Structures are given as structure tokens and as C-alpha cells.
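Only one structure is covered here, and it is reproduced in the block below.
A protein chain is absent from this complex, but the other protein chains hold their places.
In order of appearance the chains are A, B and C, and numbering begins at 1 in each one.
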Amino acid sequence: MWEKLLYFDRRIIFVLIGLVVIIPFLTGWMVPHGQITPSTQNLYNEIESLEPGTPVMLVFDYGPSGMPELHPMATALTHHILSRDLRLLGVAIVVTGPSMCQDVVAPLAEELHKVEGVDWVNLGWKPGGVVPITQMGENIKRTYPSDFQGRPTNELEVMAGIRDYQDIGLIIDLASGNAPGAWIAYAHDPYKVKLATGVTGVMAIDYYVYLQTGQLCGLLNGLRGAAEYEQLIGKKGFGFLGMSSQSVAHLVIIFFVIIGNIGYFTVRRSRQRSE
Amino acid sequence: MPGAAGGINAIWGISTEVIGIWLAALLTLAIYSFLYGDNPVYKVAEHVFVGVSAAYGAALTYHLAIIPKLYNPLFRPDLVPDADEPQYILIIPGLLGLLIFSRFIPRYDWLSRWPIAFIMGLYAGLSIPRVIQTNILKQMQATIAPLLPVDAGGEYLLFSGFENLLLVVGVVCTLAYFYFSLPHRGVMGGMSRVGIWFLMIGFGAGFGNTVMARISLLIGRIQFMLYDWLPTIGIHLGSGPGVG
Amino acid sequence: MRLQIPIAIGFVAGMFMFVQFFIPHQMIKASFEDALDWAIIIGAFALVLGLGSLFRTHIDKIRHRREGFSYSFVTLISFAVMFFFGIFYKTAPHTTFDWLFMNVQVPLEATMFSLLAFFIASAAYRTFRARSVEATLLLSVAIIVMLGRVPISDKIPYLNLHEITEWLMMVPTVAAKRGILLGVALGAVATSLRIILGLERSHLGGGGGG
Partner (left out) sequence: MMTGGLRQTGLTLVLGALVACTLGIPACAQETAPQSFLAPTQVRVQDDEADKSGTRLQVEWTMPTGAERVDEFVLEGYRIYAAEAGEELVPFEVVEGAGTTETVVRDLWPGKEYEIQLSAVYLPEGQKWATDLKDPTKVITPGAVETLSASVGPYQPAAAWYDSAKSNVLLVALLYSMIVLLCFHFARRRETYIRPIAGLEAVNDAIGRATEMGRPMLFVSGLSGIGDIATIASMLILGHIARRAAAYETPIIVPCNDALVMTAEREIVHQAYIEAGKPDAYEPQNIFYITDSQFGYTSAVDGIMVREKPAANFFMGYFFAEALILAETGNMTGAIQIAGTDADTQLPFFITACDYTLMGEELYAASAYLSRNPLLMAQLKGQDYGKVLLVAGLLVGVTLATLAIFVAELQPWFEKLLAWLQI
């Protein structure tokens, strides 16, 4: 019997993985709450501490491949920012960012009765990587003379009184790559603006060290970070569902590894005996 | 997904957005069918993928390389900022590029080595300082730390000292594993063994840490099928609970 | 001469790229960017050869009616359609080219990428066997990290898997990674040197080394 288990068709694993990922989305089943990681809590507290009307820069440095992990984060953060009456400035140094911003913020703003150009704006993408980050330290409106829709930023109510990073309460960089490194080096370090980041699970490990040094005031780690944030603002959504899929998938894989090893040792022992 | 295709919003009364979603959904299922085994549906998807992506690459090369970097500077300098006359120097890379086609003339096929030699030399020279910067200097700097650090209050930080020690031991033993010109026996053997352990811990952690990211890719596709495609056939799962 | 000229070309190109790194003067910086553009131009010519090889493969298949030749039509037609819209129309957002890219290539890419969710599971099952000390280390660390990444592990008493995971990622993993990176640097620089100095000639039709 173990012999069979050891060499069974791998398509069985494929089916199981597919099922455990899809079921939470079909049934709405969710894993129980976990602890809130301090780095998530810190970001939440940071936003809570801002005066209404303070501009918050939400940076969309990801594209379609980062959506499963970063969209839930963006959604939860946008909800928190807008419902606290803070001003939201959507920015991107990754070319696919502005459409991500539009995708998340526009419907949510409508739901919360927030007006584009007054309560939030999608400033769009600027080429050059670190160049626009540095330029915004001098003058944000000059870096972005117009927003994503082509309206001059000078005339937008949401941009009133904003000149450079000194006027920004907090920058949150949502990234699937190494963009947070650039924001740390070219925005936080020279201009001392408060910076937090939300990254995919694989990238998170690279940024823990910046939490220790205080260069980041908060960090959301993959779907887990998104789920924790949803828990904090009391609005469970795709973060929790995704987290549920991931948790069960992890357990299924671990289960298979254990079965595989039991099988391996049982078979080996019985072979040794028969020899 | 953008709805309009070149200004056309609908074909035979079906919106291009819906057609796009169906196209994407069918191709998604076609690729997944490979998990069961090779089959005609996967073959079609694979061949579409190759054709479309090769053409995409070719079109971008045309628009982003050939036109702005070669054709315009040589033949249409008026379209190039800060240039009044043709940049004749570009004839050199143009000729080098043309030499690649000498492969089709057996007598002169050795000429095709010139562009290859140029490119390989170029990148070899470029890589030396870059690799030294990022792989040697940066890594060395990060590893050099006191084995018995003190905090601001003068207290010894034993555990972080242990961590630094472990880092140094790990780096040295991993390098010992890669040592080629000595047999891995005795001290060298012991060190390289420890090096392998470090490598294995690193690989295990790398593997375990990536699982999550790969599962979320699947989540992304499933979300597309459930929340973009299903609604086109009248099945609405809602927009997810709460936010979303 | 057939060997000397390409060796000289490689040497000049390599030395220029090495030396320019240390010269901040705008004149050198500009010619560095030009050199990279030259490489892109040559690459564009090579692409013509590459596409020629792609067409030839499929046209040959069709001509000789080899197994599965009908799929070759699929590739050729897909290419023709995408190329037509890409060259004769604009590639900007909301064009047919972009529509094809977003609804054909993007989902294909994302789905192919997501196959990894299945393959990572089957690879773990198939190969994570405690056959030796090394294999045991690899599989136990992988399991600890997998557990430490999901909130369920918070429920395990006395064992903070989350922190253990973080520690494993920050200390031993980093040590191994640095060892690899340092070794790679030595190998890459030595290989580059061999190419610049013309000691490596297999790409120049001169045999492997010597």
C-alpha cells in the first residue's frame, strides 16, 4: 500500500491544490484570526494619528502579477485613508501602476462618496525610476504637472498647499519588486518623510531590516499583512480569503511531504527486511 | 482589461470587453489542461502564445529600437531631439548588425563572429566592475560586524553577536564548499560539509518562502475566472465579502 | 586574421566598458550609452535571423507534413495578426494591439506562471525525503518556513514559528546566499577576463580555450 502511495499520480496533488485554493472563494470560508504583526499595527496607528486633510501618498509599484497579494492591501489601505478623511495621492514609478490605482481607488471612492480631484487623485506614472522620487523632494507639482487624466495639478483642490515631501503625512509604497529600496534611499533618507511599505511575501524578508533601523514605519507582508489590515479596519475581504487559500494549501503540501516520508521509510524498512 | 479594441466597442452585438474576457478565460483553461497531460487544446494555446509573443517582441523592437535608435538618427534627424544632421557613426553598428546575415553565405560566414565578439566583449567588460560592486564589496561590508556588539547602554548583545558569528562562519564555510583545487578532506572537508548545511538551510528556507507567492499566482487566476468570467455567463458571486 | 580581428574587437569593446566605469566625464558617459544602443541595434538585426528561424521551423513542418504540422499554422497566423497590428497601427493603450496583448498574451503569461502553484507542491512531495542529513535539513527548514508564514501557526503553543522563520531567513539563509554571491562574483569576473583577453574563443570559431 505504501509502495503505491509513494508513486501515485501527481495529478492527484494538482487537483487537491486547485480545490483548496478555490473553495474559500466559492464558500466564503475563512481561517480564524491570527495575531497582528507589530509592523502592520504600526502602519495602522500611523494612519490613525494623522489629522484629517493630511495628504497621504499611496504608491502603486506593481502590475497584474502582483494583484493577488497587493490589491487586497491597496483596498484596505484606501478604505482606511479615505474613511479617515485624509487626502489620497496615487503615484507610480512602475508603468503598470496607474491602472492598478484606478482599479482599486475609483470604485471605493465612489462607495465612500469621495470626489476625484478633491479627496483623491491618480497622478500617474513617471519614467526614470529614482529620478521622479528625487524630483518630488523639490516639487511634487513640477514632477507631476498633470494627473493621470491630463488635468493640471495646479488646479486640483486635492493638491492645494502641497509643495514637496514636507507636506506629505505618509508615503506607502505597494510593490512587487525592489521599488521600496528606492523610496527609502531617495525619499525617506534625504527628506525624512515617513515611509511604510506593503510588499509580496517573497520580497518582505528584504525589508525587515529597514523596520529595525526605523527607515520604515510599517510593513505589510503579503496576503497575511493584507488580512491583518482588514481585521484592523473591521472589513474582511480578499486578503482573508486569499490567506485562507494559502494556509490550507501550505498544510496540504506539508501533509503530502509527511505522507511521502512515512511511505519512504516504511518501504525502505520492508525492503531491508526482505533482503 | 481594456474594453475597446481599436475603437471598436462591439462585434455582432457582443461587447469587445466580453469577447476579451472569454478569450482570456478559454486560454487560461487551455494552459491548465497541460496539468492533465499534453493535448490538442494545450497545443493550440502554446502555439498562439509563441506566435503572439514573438510578434509582440518584434513590434516593440521595431518601435523602440530600430526606428528611434537607427532609422531616425540616420535618415530622419529632424525627428531626433538635439540633432540637426544624420549621425553617421550609427553606420558602424548597422554594418555589424548586417554582418550577422553573412551566416547565409558559407564563404563569408566567419564575418558573423564580429558582431558576436563585439557584444560579448562589451558585456564582459561591463560585468566586471558591476559584479565587484554588488557581489563583493556590498556583501563583504554587510558581513563585517562585531562579534560582541554593545548597545547604547553599554550592555553586551550576546545573541546578536552569535548571529554575526554564524554569518561569518556560514560565509566562510560556503566558500570552502566552492573551493576547487584542494581535496575536501580533513579540515577542508569539515568546513565544506558545514557549508553544504548552510546551503541546504538556505535552499529550504527559499523553497518554503516561495510557496506562498506561487499559491497567490493561482489565486489571481481563480479570481479572474470567478469574478470576471463567471459574471459574463450570468453567475455573480458578489464582489467578495466586505471590501473589494 | 579571421581570428585576430574578432579578438581585437572583443578586447576593445570590453576594455572600453571596464574603463568607462571609472570615468564620470559626460563625454565618456554619453559614449557608454551609445555603446549600449549599438548592442541593441545589433540585437535587432539578430532578431530578424531569429524570426527567420522561427518561420523556417514552422514552414518546414507544414511543407513536410510532419506530425502536428497544423499547429504551425496557428503560430504563423497568430504572429501575422499581432505583427500586422503592431507595425501598421499604434501600440498605445486602447488599440487593437493592446487589446490582443491584454486579452491573449497577459492571461497566457499569468496562467503559465501560476502552474508553479501546482509544480511547487508536486516537487515538494516527490523530493522532500529525509534520505540524508542534507536532505533532512532542507525539508525541515522548508516546512518550518511554510508553517511560519501562515497565521495558523500562531496557535502552536511554546513555539513562535513566525519568529523562527524570520530568524532562519535573516541569518543562515543570508550567510549561504552571501557565500554563493561571492563565489559567483569570482567566477564571473574570471570568465569575463578570459573573454576580453581572447583566451576564450569557442564563440569565435577558435576552439574552447588556449
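The working rule: a contact is a pair of C-beta atoms (placed from the backbone, for glycine too) under 8 Å apart; a residue touches a chain by one contact, two chains touch by 3 or more.
Nothing here was measured: the structure is a model prediction, and the numbers come from that model.
Engineer: Determine which of the presented chains are touched by the chain that is not presented, and list them.
Structural biologist: Across the whole assembly, the hidden chain touches A, B, C.
Engineer: Of B:137, B:158 or B:187, which residue touches the hidden chain?
Structural biologist: Reading the full complex, the residue touching the unseen chain is B:137.
Engineer: Just checking the interface: what residues of chain C touch the absent partner chain?
Structural biologist: 18, 21-27, 29, 39, 42-43, 46-51, 53-54, 56-57, 60, 68, 105, 108-109, 112-113, 115-116, 119-120, 122-124, 126-128, 138, 177, 180-184, 186-195, 199-200, 202-210
Engineer: Which chain A residues touch the hidden chain?
Structural biologist: Touching the missing chain: residues 10, 139, 141-142, 145-146, 152, 154-155, 163.
Engineer: Applying the definition given at the start, please give the residues of chain B touching the unseen chain.
Structural biologist: Chain B touches the chain not shown through residues 31, 34, 37-38, 42-43, 45-46, 49-50, 52-54, 56-57, 100, 103, 112-113, 115-116, 119-120, 123-124, 126-129, 131-134, 136-138, 140-141, 143-150, 164, 168, 171-172, 175, 178-184, 199, 202-204, 206-207, 210.
By definition in this document, only the chains that are shown with their structure count from here on.
Engineer: Which neighbours do chain A and chain B have in common?
Structural biologist: C
Engineer: Which chain pair has the highest count of C-beta pairs that touch?
Structural biologist: B-C
Engineer: Per-chain C-alpha centres versus the global one: which chain is nearest?
Structural biologist: B
Engineer: Counting only Cα atoms for the centres, state how far chain A is from chain B in Å.
Structural biologist: Chain A and chain B have C-alpha centres separated by 21 Å.
Engineer: From the mean C-alpha coordinate of chain A to that of chain C, what's the distance rounded to whole Å?
Structural biologist: Between these chains, centre-to-centre, one finds 25 Å.
Engineer: Where does chain A touch two or more other chains at once, residue-wise?
Structural biologist: Counting only residues that touch two or more other chains, chain A contributes 14, 17-18, 21, 64-65, 201, 205, 222, 246, 249-250, 253.
Engineer: Which residues of chain B are in contact with two or more other chains?
Structural biologist: Touching at least two other chains: 35, 209-212, 215, 217-218, 220.
Engineer: What residues on chain B touch chain A, complex-wise?
Structural biologist: Residues 35-36, 209-213, 215-220, 222-223, 226, 237, 240-244 of chain B touch chain A in their complex.
Engineer: Can you tell me which positions in chain A touch chain B when the two form their complex?
Structural biologist: Contacts found on chain A: 11, 14, 17-18, 21-22, 25-26, 28, 64-65, 67-69, 72, 75-76, 79, 108, 200-202, 205, 222-223, 230, 235-238, 240-242, 245-246, 249-250, 253.
Engineer: Please give the residue numbers of chain B that touch chain C in the complex, ascending.
Structural biologist: 1-2, 4-8, 16, 19-21, 23-25, 27-28, 31-32, 34-35, 43-63, 65-66, 69-70, 89-90, 92-94, 96-98, 100-101, 103, 110, 113-132, 135-136, 139-140, 142-143, 163, 166-175, 177-178, 195-212, 214-215, 217-218, 220-221, 224
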